[in-house]
Every structure is written in structure tokens, then in C-alpha cells.
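Take a look at the structure set out below.
Note that one protein chain is taken out, while the other chains of the complex remain in position.
All chains are identified by letter, namely A and B, in their written order; residue positions are counted from 1 within each chain.
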Amino acid sequence: MKITRFLLVGMLCLAPLAFAQAPAPPAAPPAAAPPAVPAAAPVMITDQDIKTLSGPDAKARANGDPDGSLTGTINDITVADPVTDKNPKAKGLTVGDIASQVGQNKIAINFTWTLITGFLVMFMQAGFAIVETGLCRVKNANHTMMMNFMVYGVGMLAYWLIGFAIQEGGVGAVANLGASPVLSNEFSITLFGKSWGLWGHGGYFLTHAGAYDVFAMVLFLFQMEFMDTALTIVTGTVAERWKYAAFVVSSFVMGAFTYPLFANWAWGGGWLATLGSSYGLGHGYADFAGSGVVHSVGGITALAMGILLGPRLGKFTRQGKPLAIPGHDLLVVLLGCFILAFGWFGFNPGSTLGASGNGNLRIGSIAVNTMLAGMAGSFGSMLYMWLRYGKPDASMTGNGLLAGLVAITAPSGFVNTVGGVIIGLIAGVLVCLSVEFVEKVMKVDDPVGAISVHGTNGLWGVISVGLFADGKSNYGGSWNGVDGSVKGLFYGDPGQLVAQLIGCATLIGFVFTFSFVVNWTIDMFLGQRVSAATELAGLDMPEMGALCYPEFEVKTQSVGA
Amino acid sequence: MKITRFLLVGMLCLAPLAFAQAPAPPAAPPAAAPPAVPAAAPVMITDQDIKTLSGPDAKARANGDPDGSLTGTINDITVADPVTDKNPKAKGLTVGDIASQVGQNKIAINFTWTLITGFLVMFMQAGFAIVETGLCRVKNANHTMMMNFMVYGVGMLAYWLIGFAIQEGGVGAVANLGASPVLSNEFSITLFGKSWGLWGHGGYFLTHAGAYDVFAMVLFLFQMEFMDTALTIVTGTVAERWKYAAFVVSSFVMGAFTYPLFANWAWGGGWLATLGSSYGLGHGYADFAGSGVVHSVGGITALAMGILLGPRLGKFTRQGKPLAIPGHDLLVVLLGCFILAFGWFGFNPGSTLGASGNGNLRIGSIAVNTMLAGMAGSFGSMLYMWLRYGKPDASMTGNGLLAGLVAITAPSGFVNTVGGVIIGLIAGVLVCLSVEFVEKVMKVDDPVGAISVHGTNGLWGVISVGLFADGKSNYGGSWNGVDGSVKGLFYGDPGQLVAQLIGCATLIGFVFTFSFVVNWTIDMFLGQRVSAATELAGLDMPEMGALCYPEFEVKTQSVGA
Partner (left out) sequence: MKITRFLLVGMLCLAPLAFAQAPAPPAAPPAAAPPAVPAAAPVMITDQDIKTLSGPDAKARANGDPDGSLTGTINDITVADPVTDKNPKAKGLTVGDIASQVGQNKIAINFTWTLITGFLVMFMQAGFAIVETGLCRVKNANHTMMMNFMVYGVGMLAYWLIGFAIQEGGVGAVANLGASPVLSNEFSITLFGKSWGLWGHGGYFLTHAGAYDVFAMVLFLFQMEFMDTALTIVTGTVAERWKYAAFVVSSFVMGAFTYPLFANWAWGGGWLATLGSSYGLGHGYADFAGSGVVHSVGGITALAMGILLGPRLGKFTRQGKPLAIPGHDLLVVLLGCFILAFGWFGFNPGSTLGASGNGNLRIGSIAVNTMLAGMAGSFGSMLYMWLRYGKPDASMTGNGLLAGLVAITAPSGFVNTVGGVIIGLIAGVLVCLSVEFVEKVMKVDDPVGAISVHGTNGLWGVISVGLFADGKSNYGGSWNGVDGSVKGLFYGDPGQLVAQLIGCATLIGFVFTFSFVVNWTIDMFLGQRVSAATELAGLDMPEMGALCYPEFEVKTQSVGA
């Protein structure tokens, strides 16, 4: 046996340090410690050692496992070549099986995380629906609900047919979701000596070019819910006067083109994302969960529509003074805000697209930032209104919560909680100022405040990344292909702020113009606004054929048409 | 040292390819490459190598871990025999510990997935409650809510006492949830030379026969929520006239017997599931998440009840012409539809009972199919009503969404997205036609359309598996004990369609008859319908002792009793 021991120790000596995280093995004396301490002698691991690993058998488990100690064991690893009565010499459990299960577990966790957070984002549609409807009048409640209900379907159809391919067709491998190569067709041009990604073209109706793929499905689900969030913002601003048929067409175009284009630039491998790697502007446009991509796109399109359609009859006096037109159900407004805050826990933390690997454990931080900024936003609005008008207004407090959530959406992945609270607090005040500005200065009628909540605070969120990002996040080592963590101006990187401002300029310049032109065209062909008679009667009977609450007695209106 | 090197290389030569997925190791020259390239020399792995693996220590972590790089490391693996000051020669981390943690992680992921999706299914009860109540009249709102509220409890009690044991008592080992053997008592008879499973009998009140077991708990939770979904369908069809006490008894029987029996045949190891392995009919009755098991059982029982109780007073003219009786709150109807669509993301994708292993990563595909079919259903109904009656009706658009979701429930795990959209679109039109048929031809009064949404489209969903299943799903290699993937007629397997049609025939034949007889009996003893006076007054005060909305002024009714 001596020679064996000798060899064992000898082999160890020539072994280079085998594992990344492993500290150096206890410096083995160079073959000079033959006898003694047998307990410490390293033992080699063989395939048989692994093959013979096993957990509790069926007999041990027959009486049940109340405390879970017999469940979830080695037995549960999938074995490629299992030992059976017919195949007693099979390999049984191997290191390869263990490693495969580890990889499978990682992707399964990340699919679970991304899907469930995606489901939460979907539920935000319900929140938007009742917030907007509660802020409208009884006579338009069915119509407002139906727009919010069908925007989900209209957007989804457009996105399945066209939008997803444009947005994500060239996104490339997503490590968190298994690094599938099926979405890798970005159309780019070369400009100023660098490649500018313009749009993707792969994955039409989840069938084209290998897109019938489990990864593509998970990505589609999550991104679809985001797109639909942007679309439903618009229905609030032009509620109580939008022709239902025009709404369907306009929303289809937005889901097929407007949203996916900007989303491609920011998230799908397009030119905004590469401002860092191409031109040294920080990490390029950084928008963690879409203050710009989702909320500003929605809010700015809403602004274009609000200008195009004009105010509701009776909103402004002949002198141009805006009159308040109260919503009909504050209970559902605040219930809807809670649903939105709930769903936002999907929106922001889910945007990691995973929980395991690549610094994804920061999901907790993202969730807390989201929660705190929403809180700070509701405080900001409540206190502003209380101090200015003497009462803590419910609608604006709800909008303040949403404004804080919108603002934190872009920075949630990059800031600490103090930054998050400051961003939210500013958002809460900003939304009040913006509502007044939109109404009193721009003379745009926005029944639910969507332009201010999503447009204004979406831009504020994008900018805040360029100020408050603290350089402590590290998602697998780089962001947008630039090594290191995103840092804002306050932490020493002015270039990041420039990238954010370029994003804002693009939102205002491109999205507004594109949306305005598209919807002006639809207006020419279809007409986007209902007749004055319809508007005065309320849209429910003329447009939808049914009242929302046919049995309740309703007061004769005194304010608004 | 030469001999060591020699031996090392020699050993490698005789090593059969050790790992399933591993490509052949770089063909090692047969002992003929003694010196050179020491970096490439294989190094054996010993228990000490593994024991000495470690992650960052407490000191490194004392300043916090903002980016998650120090959290979730080797340190987090549970060690059976940890090295401590008292036990410095303990084994420390071993391959067995790593493998145990891998198995534990797999089952933990699958428990997490199944539980959270089960929670989402539970939330569907809220959706059903407000959809049904919103479609009823103010005077019956408390009664309708209370039926929907207590059906959750009544069904759960019945299922805990009896139903679960019948349905799942013989389900056997479920690999995704840890392959516990505690539920393995199926009562079978031999017929035509094959075993026919009829019902299970194990796990009464989660205590009997080892059922106090973590696996059994997870399965119970998920299956309980499914059963309750079936029960709550019935309350819609016979709303506004069902005696509350009779509702309690009838629902108990359905949760204890009607539902569990059919569910055993389809999912619990019973005879419908084995039509493939026993008689070569495709993969046997394939109903991924229960278009038949849940929705048709609910819808067909609803039909039996609708026939038994007769229409509401005032629903039909003396000439038998049906009159529309509008619901009192469309806001909650559409809100409820959103809640249901949200919960359906638990219903269908959760039916894998896991995310890791066995082809479970298809959960993304299942979720997307669900989403798209719901969308297509809402489009189908909206367009049908718009074209036929001139307005996009809100109630029917909501029902169209639900019809699409019901129809995709069975095929969601087996079809691609194009198939899903077609199935949903057909469902959306079918529900409109079915509502007209039930009302005008069958003269059955169904205030919420539950027979058409769940019964008709449940059958359509079952059939659609036999048409559109594309043979690209592979849940661990077989389904219902038949190797390969489920394929419908359009992909070359007519036998699958036959199995589906046998399922439909069983639903119509057995469930209708059984439900009718049971409820006729209850009617004899208890009386199932309230008095005409109660119905005219509204059920809220006479049956429940309280109005739903005591402070709001309500219009005098003009339609309906």
C-alpha cells in the first residue's frame, strides 16, 4: 500500500489549484510525510462514488414526510442513463447529470421569476382600467373600461404579428434565460463610423426563424406586458371622447411600430443602448425597467393625442379657465393604484429577467427602491396638495404614488434607497406641477393626468439615472456592453447624464412626431373623436350599446358636458 | 514523478466516457506523451478539493453586499457533516452535499412554481364572484357574491374530507414534486382485458395513509383550487333563483364526488388517461389543464341545474322569446375578467406542476398560448357582436376572453401559438353562437353565459387537442405513459382525436346524468329554487338578510322580474 499512498500525495503536488474559489489546499509536503494522519489523506472521487449516491427509498417514505426531510434529495436529479433492473450496469448518476440539473435549475428559477413577474405586470392592466374609469364620469364608464380591456388584446395581436419582431428580433443571447441564439437579426446602418441598430426582424408570430423556442416565449410574454402598459396610458388622456373604432386602429399601430421601435433602440440592441460602447457616453442610454421606454412613450403619445383630439366639451370656460370634472368612483381609483403598485413589483424587479446568476440577487434592492419611491411620491403629492389647497386630495395622492413608481422605473436597478426616496419625492411634487402646467398653460385636457404621471415623470426617471446611479450595481460585470456599473453625475460620470438626455430628446422628438403624424392620418381617414351629441349623452350607449350601471340612479350633471 | 504521470494518463485511457452529455475527452495518446504540456494534464478531484471550497467570509461581507456578488455562494450549500471547531476533521462539504442541494433546489423550484400558480388559481374565485355578480341585478348582488364566496369553502371542505382521496388517492409518484409514494391506491377493475382505474382511495383529510406529506400538501392545494373553479361555474347559471341552503348541499356533493370522479379518470390514473397505453388511442384522453376536467364539468353541471331550476321569472315572454336582463355593474364584470385572465396564468402554466426538469421549461409557451387564445377569443366575440348587432358588446367581449381561455386550457401544453390563436378565435365566435342557442333553442336561462363559456368551449378545447396538438411538446419523454408527444389529427394522429371524443362523450353522458340525478334528489328533499315572492323581491333580504348596497338609490326595474 505504500506505493499507493506515495502516488496519491505525489499527484496532489502536481495538481494546479483546481477551483476558482478554492483557497490553496493545505500546502502538501512534497511527498515527505508518508505515514501518520490518515484521516486527512485526500481521497479521489470516482464515477462509482457518484453512481452510488442516493436518497431515502420508497419504503422510508411510505408513512409520509410531514417535515420535508425526505423530499428533494439526490433521487430527484434527472439521470440520463439510469440504473434499472434491465440495465444494471448503466452509468447511473454522473457528474454530468448533476451539472445538467444545476443548469436546468438556474434557467427554471429564471423562467419562474420572469414569468411570475410578467403575470404581475399583466395584472396592472386591471389597475389602469379602474383608475382611469373611476376618474371618468358614469356616462362614459363602460366605454373607458372597454378601451382599457381591449387595449390588452389589440396591443397583443399587433405585437405577436409585428411588434415583437421589430423590438426583440435582434436582441441576441440572453444569458439569464438560456442564451438561445434564435433572436439575432438586427437591421443596422453605419453612421459616424459606428453601427446603429434600427430595428429587429425575427420572430414574427413566434414562429419565424426559430422563434418557436422556450426562451423566446418567456421573453415575448414579459415584453408584451410592458408594451401593453404603454398603450393603455393613452386611453386615459383621451377618455370620454375617443371613437372606439379609431382607438382600435391607433392602438394597433402603436403596438406594432411606435413602441417596438423605441424599445429596440433602448433594449433590443439598438443605437441608444450602444451610445456607451460606441461613443463613450457612460453605459449608453440606461433605462432599467422603462421609465422612458414604457411610460414616456405612453405619456408622450398621450400628449400628442390630447392635442389632436382637443379637450372635452365643458372642460374649459370661454376664457380658457379649466374646470374640475371629478371622477365618479374614488374607491376604484385607489384600489386601482394598489393594483398598480402590486404589479410594479413585477415591472421593475422582473426586468432583471432572472434571479440566479449575473448579479440578479439585486432584485430585492430593486423591489425596495420601487416600494420606497412610490411611497415618497404619494407623500410628495399629498403634502403638496394639502399645503397648497388645504386638503390631502385622494386622486392626486394616488397619482403621486404612480408618479413615484414611474420615476423609479428607470433608476430602480442602479440607485440606493436614499436616492430612490429622493427621486420619488420629487416625482410626487412634479406630477402636481405638471398637471397644472398641462391644464393651465398647454390647455390640454387629460382627465386622468396620464401625461403628467407617465410622460413627465417618465422623463424625470430617465434623467434621474444620470444623476443618482451609484455605481454599486453589477449585473454580470457590464451594462450595455460597457464594463463596470452605471454611475450618474453625482457619482462622477457626466457622460451617463448625456446619454440619458439623448434618450429624452429622442422620446420628445421622435415619439411625439411619429405618434402625432400616425394619429393625424388615422383621424383623416376614420375620425378619432366622437360627435358632440355622443359626447354630451355619454359614450356608453352610442358607442358601446350599454350603460355601465343601468340600475343606479345618477345625479344630473352640473360640471362638464 | 514519472511513474505518477504515466499512471495518470493510463487511467484516463481506460476510463469509459464518464458523462452523459460529455463529448469524448481529447483522445489521449495511449501513454505515449510523457513530458510537455503540463497545463493540459488531467488532475484528479479529491474529497479535500471539495471540502476546501468556500465562498467569501463574514469579514468580507461586513460592509454589505449591494450588488449581490458575495451572496449565494458555496457557503450556502447545506453540509451534512460540517467542519467546526469541535469537529475539525469532519468531512465538510462533499459531492453528496452538493448533489443533495441540487435535488433540493429542483424540488424547491417546483414547489415554488406549483404553489404560486396555485395561489393565482385561487384568486380566480374573486374574478368569478364579481363577473357573476356584475352580470346580475342589484337586488340579488349579496346573494350572488355569497354563493361565490362560500363555494370556495364548501368545495374545500368536501375535497379535504373526500374529494381529494377519490381524485388523487391513486395518482402515484409525481416526479416533478419529489416522487413520493404516498398516494398510490387506485381502485381498478379489469374490462376488455385491460385495467380501468375508477377512483382513488387514499389521503382522506390529508392524514390517511401517509398523506401528511409535503408533496401531498402541494398537490392538494393546486388540485383543490381547480376543483373549486369547476364548482363556482354553476353558481352563475342558476344565479338569482338558487336557494342558498340547497346551494351549500349541491356544491358539497359536486366537490366530494362529481368533480373528483371525472378528474380521477383524466388525471388521477383512471381509465380515460390510459386509453392510449391500453387501446392505442394516441396518448389517451389529453387535457393539459382541464378544459374538460374543470370547465366542461362545471358548464355541463350548470346546464343540468339550469334545466332543473328553470328560467328566472320574466326572462321569457309567453311566446318563449328571451328578454335581455342587463347586469348591474359592467366595471366589475370587466375587472373580474382581468382577474380571471391573471389567474389563468396560474391555471395553465401551473399545470406542469413544476419548472425544472421533464420538459417543464415549456411553461413559457403554455403561458403565451393562454394569453394569445384569450386575446383571440375577445376579438372573436367583439367582432361577431359588432358585425351582427352594430356595437362591440362589453359583456360578450369579456365572455369571449373567457371562452378563449377555457378553450386553450386543454391544448395549451400541446400547441404552437398559431394553433392557440385559431383555437381562441373560434372560441370567441362559438360562445356567441352558443349563448344564442342555449337561450333561443334550448330555452335555458343562463344569466352569465356560463354554460356557453365553460361547457361548450370546454368541449371545444378538448376536441382542439385532437386537432392542433403539434407533437413538439415533450414532458419528460412521454404523456400518459405513451412515449413521444401528443399529436392531433392535423399533425397525423387520428387516434388522439378519438380519445378526445371519448372524453367529450363521457362528459356529456356521465357528468350531465350524474349531476342531474344528484340535484334532482336534492330538489326533492330540500327544494332548490326560492319562492316566486322571494325572487321578485330579490334574494338579498329574504335569503341573506342584508342588501348589497343599502345606501344607493336604485331605479325601478323595467325588465325582468
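By our rule, a residue touches a chain if its C-beta (ideal position, glycine included) is under 8 Å from a C-beta of that chain, and two chains touch if they have at least 3 such contacts.
Please read these numbers as outputs of a predicted model, since none were measured by experiment.
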Of A:79, A:145, A:166 or A:182, which residue touches the hidden chain?
-> A:182
Touch with the missing chain holds, among B:182, B:198, B:217 or B:294, for B:217
Would you mind spotting which of A:198, A:367, A:450 or A:539 touches the chain that isn't drawn?
-> A:367
In the whole complex, of B:95, B:442 or B:526, the residue touching the missing chain would be B:95
Missing-chain contacts mapped onto chain A = 1, 3-5, 7-8, 18-22, 38-39, 41, 43-50, 52-55, 66-69, 71-74, 89, 95-96, 98-100, 102-109, 112-113, 116, 120, 137-138, 175, 178-182, 210-216, 326, 328-331, 334-335, 337-339, 341-342, 345-346, 349, 354-358, 360-365, 367-368, 371-372, 374-376, 378-379, 382, 389-395, 397-398, 401, 416-418, 421, 472, 552-555, 557
Footprint of the hidden chain on chain B, which residues?
-> 7, 10-16, 18-19, 21-23, 25-26, 39-40, 42-45, 47, 49-50, 53, 55, 58, 61-68, 71-78, 80-81, 91, 93-98, 100-102, 104-105, 107-109, 111-112, 115-116, 118-119, 122-123, 125-126, 129-130, 133, 141-142, 145-146, 148-150, 152-153, 156-157, 160, 178, 205-207, 212, 214-215, 217-218, 220-221, 224, 244, 329, 332, 356, 359-362, 365, 416, 472-474, 485, 543-553
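As a convention for this text, only the chains that are shown with their structure count from here on.
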Expressed in whole Å, how far the mean CA point of chain A lies from that of chain B is 26
